[in-house]
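What follows is a single structure, and I will ask about it in a moment.
In this view, the complex is presented without one of its protein chains, the others remaining in place.
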Amino acid sequence: MTVPTTPAPARMRTVTATVNGVTRSAETEPRALLSDFLRHDLGLTGTHVGCEQGVCGACTVLVDDVPVRSCLLLAVQADGRRIETVEALAQDGELSGFQRAMRDEHGLQCGFCTPGILMSVTAAEREGLTAEQTTTEVLGGHVCRCTGYQGIRAAIEHHWQEAGR
Amino acid sequence: MTIATRNGDTLVGKRMPRLHDDRMLRGHGRYVDDIDETGVLHAAIIRSPAAHGTITRFDASAARESGEAVLVLGPDEIGRLTDPLPTTWRIPGQHLAAVELAIRTVRYVGQPLGVVVARNRAVAEDLAELVEIDIDPLPAVVGIEAALAPDAPLLYPEHGGNVAGGIHFGPPVEELDALFAGAAHVVEREFAVQRINPSPMEPRGVLAEWIPSTEQLTVWASTQVPHLVRQEVAVGLRLRVDQVRVVTPDVGGAFGGKTTLYADEAMTCLAAKVLGRRVKWIEDRTENLTASYQGRGQQARCRLGLDADGRFTALHVHIHGDVGAFLSTAGSGPFQVAALTIEGPYRFGAAGATVTAVFTNAVPTGAYRGYGMQESAWIRERIIDEAARELGRDANELRLLNTIQPEQMPYTTGTMLTYDSGDYPAVLRRAVEMGETRRRPSTDRIRRGIAVTGNVEITGFAPSALLEMFQIHWSGYETGTIRVNEDGTVTVFSGVTPMGQGIETALAQIVADELGVPLEMISVQLGDTATAPYSNFSSQASRSLPLAGAALITAGATMRERMLGLAARALGVGVEEVKLDGTVFRAGTTGAEVTWRDVAHRGWMGWGRGETDKILLEETVSFDPPGITYAYSAHGAAVAVDLDTGKVTVEDYWTVNDSGVLVNPLIADGQIIGAIAQGLGTALLEEAAFDPETGQPLATSYLDYVLPLSEDVPDIVIEHHVTPSPIITGGFKGVGESGIQPPAATVGNAIANAVPEIAAGLTATPLSPSRIWTLLEQAGLEG
């Protein structure tokens, strides 16, 4: 069977954004979601897609420092913005303090929801929220099917303690 | 087991973080949708919009003529190019032995009918919308009662009824009836368990690549069972199994939902084969909630007979299992296991269980973590609780009066399960004791209650002779291979697969202990049918750790002896003089040394071996368990019931668990806690509901299918008892499903303890605010 050639999609747009400190540019259809743009156009597959309904939180990234669902943003909306994903959290090859706490407290099992939680909690830490606010309000915006959340809460509490907050 | 020690420490038993977490935390997990997309085409599945009907027209011409479609396959093409998929476990009376791929009569909303392939997913979905399907509607059969009604429409008219099959375990019902007639007290209740979606955070997905020149198909699949998928793909696509390689990348949770090849996955593989290209299909959440096989879904009538002292004289349960539109791979299996495990940790004068499997116009049911044992715990522990209430007895005292004693082990139940070991009363007593400090007072409108339940579970399933007896086509044994490479590194292969449960780390701990080398030297490689030993059962049924672990202990002990022998010859001393210290072999008399790495190199060169010794520095052992090993536990819950709203809050939860020898308590605890969280979801929140008239699924997004959030799961307290399994090398028992079985029963009984006025009505889950409030209203307790 021959593979028919398909016409190029109409009305492609160029999106340019600073992603993890690097200016990245790619062509995209207006309907493309930011989550798909990051994963499939920029190859940043650490951001996961769990529902595309805004509920599970696996796709959470930081846009201009603010945690948002990347499945509920169009890629074109990210034009000119600053985006951080899970790939940027380790500095100079070292896991961040909260990443280490997640490992030590067994805060992940299958690891699929983990990147979104890392981004939300990292933002909470930068914003100066308390451990209590982070384990309730911030973690409340994420679904984890594996851990029962206990290890994640322990990781937040221990990391906040260690950081003297 | 041998416990090799380095500085007195063993890795088995060590609470340590998992080896691959570093990678996952950096966002370097590699799930099926993360694999390089160069040249990949994308599939969308055409699904049935109706619950029941006959397809009179399937017209894909608009899609085909759009110029955008790379391929469209409908029932005609699929029928020409495929065979139905075989099933592994059937029930007596089952008339369908295979899962059809070419669909002419639709039997559930979301049933895959065809596949569209395009340059990206969005375009494939655009094209799927252009496919016109006419369906002559037939009345939908929704739910077990409707299916069994005398005038019910039939899913398979040629089969003559909606009963898909049936089986009875234990003494005949007439015998049990006589015991009930003579009992001092009989309690009878009708119980129900809702349909549950396993709902792993990563939905299903496959990437298939057919290389026309070599005629080889590679399938990267988010699955628990790569060998079973290979077997099914080969049958479905009419290939030899050696033309198919299945690779599981990282798997984002599975919970039983990824234990077979699904029709939509088979269609994706077919598309790749037809096109000679790489084709990917990733399930979206709506598909996952509506078209992935579901778990549970049953109604059961249970009778418990007691004598005047409160001893259990008889137990019978008749389970009606909702198998959905057809029997999936092991479709009736969970209902059969529910029947087999109905007795739990208790003695009964006699006990039996009957299963009737029922077709309905809903997505098929199949495996979900707990696999029937959540249902049996719910039925058993609730009816014991009801008996205690009716008799005015303390429920825990009644449990302990009837619990199997340690000196009765091994103990054979009425359904002919032989429990191997354990102290069942000890965990129950301890859980009761733990509850004493966890009682909190009620207030005017908040009632509080507490309950403890007992449970026994099948783990390490199963001896191949048993599976042969029941003609269940699963490989019950498990194989482990240890290869010492030419650079001294150690590669471990096994037929089990990782899906987030941490099996890679646990197996590495076992092998490092057996060989006596540092953990860093071990790499556990799983999930690739090109390298993994055959296992079509793989990672399910709480079997990975006990069975793969047992095989690797034996393989490791042999490999250690071989390495010592090679080292002795290299050092020119007797083998009894050689000690391994870290990565160096040392001769006790001469003090001469040779490194592990050099010995490995010499081994692969074929040097220094005896004339009949084998060269290949690899040991493979298959472990076929001589019996089932049973884990057991007691669970406790403290709940608060809001009389104004019907909301139940689990304020405290604890368990005393015996899963035999624990390899990594951090991982074991994680498995127990995570499973309890899922059990709380079943108890209070989750339900895959259907419109009773149309059969349309009602929970199609995470807004309507409600999973537990952090606030729904309290910090869980775990105590371990360790009774090494007497029949599994290493003393292991399974732990992956331990936590999920008792929570619904425990929470239900705690609610009954808090609000005894509604206890008799606590027969169906989820115990949602609406359901509890309605019971409160009937009891005149609502605001």
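Order of writing sets the labels: A and B. Residues in every chain begin at 1.
Note that a contact is a pair of C-beta atoms (placed from the backbone, for glycine too) under 8 Å apart; a residue touches a chain by one contact, two chains touch by 3 or more.
We adopt the following convention: contacts and distances are computed from a predicted model.
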*Name the chain not shown, per its UniProt record: "Xanthine dehydrogenase family protein subunit M", "Spore germination protein KB", "Probable membrane transporter protein" or "DNA-binding response regulator"?*
"Xanthine dehydrogenase family protein subunit M"
_Of B:M267, B:A512, B:V621 or B:A699, the one touching the omitted chain in the full complex_ = B:A699
_Among A:L89, A:V138 or A:I152, exactly one should touch the missing chain; which is it?_
A:V138
*Considering the whole complex, which of B:D307, B:E486, B:E593 or B:E782 touches the chain not shown?*
B:E782
*Given the full complex, what residues of chain B touch the hidden partner chain?*
120-122, 125-126, 129, 284, 286, 644-647, 685, 687, 689, 698-699, 701, 703-704, 706, 709, 711-712, 768-770, 773-774, 777, 782-783
*Footprint left on chain A by the chain that the document does not show*: 9, 11, 13, 29-31, 33, 36, 52-54, 57, 60, 66-69, 71-74, 76-77, 120, 137-138, 140-141
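The rule is simple: only the chains that are shown with their structure count from here on.
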*asked:* Quick check: how many Å separate the C-alpha centres of chain A and chain B?
replied: 29
*For chain A, which residues are in contact with chain B within the complex?*
1, 3-4, 6-7, 9, 29, 31-32, 39-40, 44-53, 55-56, 58, 85-87, 89-90, 95, 99, 102-104, 106, 108-115, 118, 135-136, 139-140, 142-153
*Of all residues in chain B, those that touch chain A in their complex*: 17-18, 21-22, 24-31, 33-34, 37, 67-71, 118-119, 122-123, 199-203, 250-253, 255, 274-277, 284-285, 499-502, 666-667, 669-670, 673-678, 701-703, 707-711, 713, 715-716
